[in-house]
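Below: one structure, written as structure tokens.
Every protein chain but one is kept in place in this view of the complex.
Every chain is named by a letter (A, B and C) in the order it is written, and numbering of its residues begins at 1.
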Amino acid sequence: MARRTASREAAGHASAGDEARHGHRHAWRTAVTHVEPNRILVRGYALDELMGRVSFAEAVYLLLEGELPTPAIGRLMDAMLVSLVDHGTSPPSTLAARNVATAGAPLRASVAAGVLGFGTYHGGDIEGCVQLLERGVARVREGVSHEEAARQVVEAHAARHEAVPGFGHRLHTHDPRAARLFQMALELDVDGAHLRMLRAIERALNALRPDGPPIPVNVDGAIAAVCADIGLAASVGHALFIISRVPGLIAQAREEQERERPMRQIDSTAAIYDGPRERRLPGTRK
Amino acid sequence: MARRTASREAAGHASAGDEARHGHRHAWRTAVTHVEPNRILVRGYALDELMGRVSFAEAVYLLLEGELPTPAIGRLMDAMLVSLVDHGTSPPSTLAARNVATAGAPLRASVAAGVLGFGTYHGGDIEGCVQLLERGVARVREGVSHEEAARQVVEAHAARHEAVPGFGHRLHTHDPRAARLFQMALELDVDGAHLRMLRAIERALNALRPDGPPIPVNVDGAIAAVCADIGLAASVGHALFIISRVPGLIAQAREEQERERPMRQIDSTAAIYDGPRERRLPGTRK
Amino acid sequence: MARRTASREAAGHASAGDEARHGHRHAWRTAVTHVEPNRILVRGYALDELMGRVSFAEAVYLLLEGELPTPAIGRLMDAMLVSLVDHGTSPPSTLAARNVATAGAPLRASVAAGVLGFGTYHGGDIEGCVQLLERGVARVREGVSHEEAARQVVEAHAARHEAVPGFGHRLHTHDPRAARLFQMALELDVDGAHLRMLRAIERALNALRPDGPPIPVNVDGAIAAVCADIGLAASVGHALFIISRVPGLIAQAREEQERERPMRQIDSTAAIYDGPRERRLPGTRK
Partner (left out) sequence: MARRTASREAAGHASAGDEARHGHRHAWRTAVTHVEPNRILVRGYALDELMGRVSFAEAVYLLLEGELPTPAIGRLMDAMLVSLVDHGTSPPSTLAARNVATAGAPLRASVAAGVLGFGTYHGGDIEGCVQLLERGVARVREGVSHEEAARQVVEAHAARHEAVPGFGHRLHTHDPRAARLFQMALELDVDGAHLRMLRAIERALNALRPDGPPIPVNVDGAIAAVCADIGLAASVGHALFIISRVPGLIAQAREEQERERPMRQIDSTAAIYDGPRERRLPGTRK
């Protein structure tokens, strides 16, 4: 998270006067949440005032960035968090959670185990993609065209035999979550240099192998571009993945404990979906 | 989570026809999320259709309960999730997260450690309070008055020298988060038998010790009553606590790594708040 | 762990004189390990003096019980820790660890996830069995015969439709680890009332169903009886399971990362052993 550059005093920060009362032993400072009897301030806002007036997604932004988001960014926060909320029974993190659940552990243990399965190969592409987009955007600012900057990125990765983070998916050839985020960014007038760079890279990647299967931008790439365009640090994208996926882990772990016997052998390739058939949102929500 | 009683076929659930394709070896069923190339259905709804049309809090409800919430319940979901999002540097779970962070671990490790600190004494009161409210409401349905049912609950706990879950707080004598939830439940016309029982218990508790300090209902109790009145199982309340607190753990762990040196000795009693002074939401959000 | 009954002063414990130096703020006491520049005492013994003179298993006993074990108990500690060190690829805890490993996480994350899979159904029988044996032994001390006390235990569990902890195994009809522990307890002259009760329960269990498959005592039951006979609290048995299994989790997670590609779908029923064929210890070790 970028540090606020505005003067801490001018922004109305608590003074160092409290230090005298605490003494100097191990005294340290925290700017996230202030708690005292009958009063809880999150980045300065009273928690009970936030309740019912900001969404949880907006409160997440406030916690991580220190300020409330604009309405448009707030809507994107909700959308990004919804986009990552679950991805079925097959991710290793979900299987880690289910295996802990079949052993009879409480939900929180399943959540902890599942969260430990995020990272390098799984939910870790967001940060890598943000960095890559920022390099591309820096090139463009130096005068290079989007197409040329994108081509350089793609060729550099090809030379290192590395996949480009934010692109491709073991299952999807057209990630519906990415497409929806692009549409929303456009509608909310938030799309900027990073989204533009992302699309240029998509074109360059597919131009490199015109006869091969299409390599689509995936949800990690879309989130990376949106986060960068709204000014969030690379690490915030990974934080969003964690926050979003926790309800999915909980739903999977609960189902494991409610429907299956304890200590079973879980073969994720043998899962058959028996939930609701596809259904549309009611008209009131369009 | 109560199982949907409606016929699975009538509700449009996927048939067992898929079983033939998978064979019978270790086949098992899952109703949460269906994933296939270019299509992700969460409880039957396409994920990209949900994005931008339901809030993350509403998506959490959908995941856990299997159906979309009403708009009123959706607003309460956002409010409940906001209410628990952080509580400063002193909870043991937050300190577990910070200690893992000061050791240089990635954010997900801090989250996992923090989540393991939820439970018996911490975030665990929600389930206990729901069960207690349900017993009280059952008494009332048998013909006992609210005041009498409440008195019985309070006296049973006093006889066992047990605190009543959902009441009291080591710091707050008037939990602002509970008050706000009550106000919203009233405004949204969602308050029902459990909220009424909760208030009766609060009166009975304080009548027992009229000269002592007030024992307020706390946020766990308020969430327990609201969850019960909107039909959520007791375990869902605890799940909401986990989901809500994860962003708080992340913000605390990130601050630890951004502002402090690694491997420091963290004394939570020596933390001094230097964040924004109290500030009000802009008029546009009222 | 039972508190040492001998006078703390007489046993040579550090005096409260240090309190003055620390002040009274949050001062608390710890009796496990004392650390100061160039000196580390574990329960009073200099760590460098222990190294090379006590085995790690004996150091575990010292840490948990506060005193060094006798040589016989030390040998049993090593044997008990060896007995639980691994059990192949199928336990849910091992699969949780492997799933976190396939996601690219560091070994410690795999260990944490695996450890969270111990508990109620898995490694949790040791405590339950200790309690049951202690009840049986108490009966015998009251004058009831071993056979009668055992019969009562078995019938009580049958009436509640509960399995007797410490008996049976999904795979083994004759748990070789249990047999070996019994043999060692006999040779080391450590077998006592609890082991005798365990064997009486085994006879009673199998007498109840003479035509059914044999229900063997399993390693958890053997460890429970040995721990109880050497005076360890019930919770120590579960601690031994955790300590012992950690190397197994590490070996499994490392193999996952060294031999398999990342993010694979792990089907434990499809594992084929390709390690060394059965081999005997060299003659020098008999």
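Definition applied: a residue touches a chain if its C-beta (ideal position, glycine included) is under 8 Å from a C-beta of that chain, and two chains touch if they have at least 3 such contacts.
It should be emphasised that the depicted structure is a prediction, and the values quoted were computed from it without experimental measurement.
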Full-complex touch with the removed chain, picking from C:R39, C:R141 or C:R209, is C:R39
Can you say which of C:M184, C:L198 or C:C227 touches the chain missing from this structure?
C:M184
In the full complex, which residues of chain A touch the absent chain?
25-26, 109, 112, 116, 269
Which parts of chain C are in contact with the chain that was left out?
1, 3, 8, 11-14, 16, 18-19, 22-23, 25-57, 59-60, 63-64, 66, 68, 75, 77-79, 81-83, 85-90, 106-109, 111-113, 115-116, 118-119, 171-177, 179-181, 184, 235, 238-239, 242-244, 246-248, 250-252, 254-255, 258-260, 265-267, 269-282, 285-286
I need the residue numbers on chain B that touch the omitted chain, in ascending order.
90, 92-93, 95-96, 99-100, 102-105, 109-110, 112-113, 116-122, 124, 170, 262-263, 265-269
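Note that in this section only the chains that are shown with their structure count from here on.
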Per the C-alpha centroid definition, the whole-Å distance linking chain A and chain C comes out as 41
Rounded Å distance between chain A and chain B, as computed from the means of their C-alpha atoms
22
Averaging only over C-alpha atoms, locate the centres of chain B and chain C and give their separation in whole Å.
36
For chain A, jot down the residues that touch at least 2 other chains.
90, 109, 112-113, 116, 118-119, 265-267, 269
